[in-house]
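Notes follow once the structure below has been shown.
Removed from the display is one protein chain of the complex; every other protein chain stays in position.
Moving on to chain A:
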């Protein structure tokens, strides 16, 4: 598969002396949805801003669709659309005017039919003649997405697209993202809502303190680093764990009503059958059982706080 974004040895030190990115190497594949995860201040926005031309890199190279973002900035930027993290719009312009402006700014001839389609896709068509300042926050974010799509980009950056966004918009946004992907658009997003990365992204990159900690297919990451958990609802509550089971990773929860078996899916597959057999031997009966995999969120917190690296 070809790389649509190729970042090599990228460094950024701001004028303040703060180093926001250290030796970042990252490749984004054509047509994928890539989620960049990291705590606040990790350098996500800085990274996106450099690729989009808003911030100058201190060193390193970035190719967008094979074009160097500095030397060949026209070709590179015309392929990229950006929805920035901050909500910033021209208060006095109408929705339609601002989207038309964006298209022109990116060097495309006017195309009212295309602009109409974008506005309709984002449920903005009815509001096209409204001044932006009269819109709600959610609507303004839709306007910013429409602006980013106005020039038909092949690569779309969404910087924290769902932060502070209502349920309806979030759902619409993901439908839009899926639709764009079907048309071959590559999508790079940052998010704090990790379930979304889990659900939407083909691959996940984790960044912390300006360094890429890991890049992995979402599924594989969860298989590799995920924890599994088996919860048994006991027929009779237990005060303490029987001595005979002390060699197993078991704990009692919910005031002795639940027995929880946790194992690391990375190292062992867990011997559930063995566990159940031994419970039976001890005469411990249960009414119900549930299994659960740890979410990307837990994996992420683990990675960031323990500095654990994937292999």
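To be clear about the criterion, a contact is a pair of C-beta atoms (placed from the backbone, for glycine too) under 8 Å apart; a residue touches a chain by one contact, two chains touch by 3 or more; residues count from 1.
Operating definition for what follows: contacts and distances are computed from a predicted model.
Per its UniProt entry, the chain excluded from the display bears the name "Transport permease protein", taken from "Transport permease protein", "NAD(P)H-dependent oxidoreductase", "Carbon-monoxide dehydrogenase small subunit" or "NQR2 and RnfD family protein".
The missing chain, though absent from the display, is touched by one residue of A:4, A:42, A:62 or A:80; that residue is A:80. Only one of A:127, A:147, A:203 or A:227 touches the absent chain when the whole complex is considered: A:147. Check A:105, A:134, A:235 or A:285 against the missing chain and you find that the one touching it is A:105.
Mapped onto chain A, the interface with the missing chain covers residues 14-15, 49, 52-56, 73-78, 80, 82, 84, 86, 88-93, 97, 100-109, 147.
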